[in-house]
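Take a look at the structure set out below.
A single protein chain has been removed from this complex, and every other one stays in its place.
And then chain A:
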């Protein structure tokens, strides 16, 4: 019989769970655990400079690989610093386990040094949280945490570990549970056969169909099934911001992504559709615009693993609760068996209409001979990286430009905080990806506002040699805030500019990295090439772009999906 302390059990459980890298920051309540970490070399720990970054690193890893990320922090401020990262993961359903130290159980409730009720603080932003009440429970709790985080609709799970639970001299028998079962938690493993049949009949009878795919397709590893089915049907497909890459953007059936800053054609197709097949998407307000004006002529099939996502904002005519991959597989085999084929004439007319919408707008922006346009930077990056890079972003205009002009053909490569919209996400997320895919190109497209929210991680990049490329679309303003102020507040730029930006080149150099500043249009391509050629260096590319640029298309507030601004002067 093997006796282990709680701390050793914790690390051993991570090993048995197959965890290779964890991201964290030590502190008093976590010291027994850090000591156990020191005495082994299977689980590698990455020391960040701020706990929020540890969570985003784990998140970036999870989004790129589909596996759960792992974070280890101490109690009190260590734990509360993770909250923004946890909320980010929660909103985008990212699997993650956050291990938090806690003051000793004998001190809980006494306002002890570095005590915070992390179970209470994290409750609204976790899928679940667990507290260790006896050291011997640790293997079971760790198994449960990963099981809950990765099954059903994924999400972050917090484990709160009082210091006395990991004391080195309290040893117990170590048994890692092979399986875990919770009587109160049984995520759907397949969709309802009758509903699937109904959905297929509706799908094949549709005259103006649209497939609307979301992040659930990527989380559910169903891009292959989706692509096969949509190609077979010949129907148009759009996806959400979170669904970018679930279907190849270069394919002619793909009409771009939809919603507030989606393509004109995607929003027009949605508004005029007679059937919407929603897959792993949640009819978020950034997609639907005013819900009472949403797609008046459409019947809706909604597939989601989470029943609470169905008919939450928009009522579904045919709800299907189940994992996207298995539901799509069943749908595909029913489509193949069916004698009914999609109405070819109706579909041809639909495509003719869609192509007219495409020709009317498509994605376009005005180029300039003098200033660098942010859109052209992204287009150039797409070309120079053959569209094959992992791209993380922060939040704001640069995020939308990156999503609009970097065309992703593969899932898991567009890494962005869609739900919570967390500035400061991009750099640590890129680090988490680069650490796990050292041979892949990893770009962090950011802005001078966002990058400063986790800039300290340049130090972590040095320590662990993480040569990501930071593409700073520097417009010397909080661009999206400024855009809204231009449009809705009479151009009163209340606190949306920064007067004293650092010299980012010197800053990068101070951390031991390379810095490149680009202000002239003719320098853009050679300098970007130069940056990308420095394979083993982190390069901070500070690009001065047109400060007056706005993101278009843009939904007209409180309108329907078809109501859009197409430029500063054109409204449809």
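Heads up, the rule we're going with is that a residue touches a chain if its C-beta (ideal position, glycine included) is under 8 Å from a C-beta of that chain, and two chains touch if they have at least 3 such contacts; residues count from 1.
FYI, contacts and distances are computed from a predicted model.
Look at the chain that isn't drawn here: its UniProt entry, checked against "Bifunctional protein PyrR", "Lactose/L-arabinose transport system permease protein", "Acetolactate synthase small subunit" or "Polysaccharide biosynthesis enzyme WcbI domain-containing protein", names it "Acetolactate synthase small subunit". Set against the missing chain, the residues A:311, A:332 or A:567 yield one that touches it, A:311.
Checked against the full complex, the candidates A:88, A:131 or A:225 give a single residue touching the omitted chain, namely A:131. Contact with the chain that does not appear here is found for just one residue of A:183, A:336 or A:352, A:183. One chain of the complex is left out; on chain A, the residues touching it are 119-120, 123-124, 127-129, 131, 148, 182-185, 306-308, 311-312, 315.
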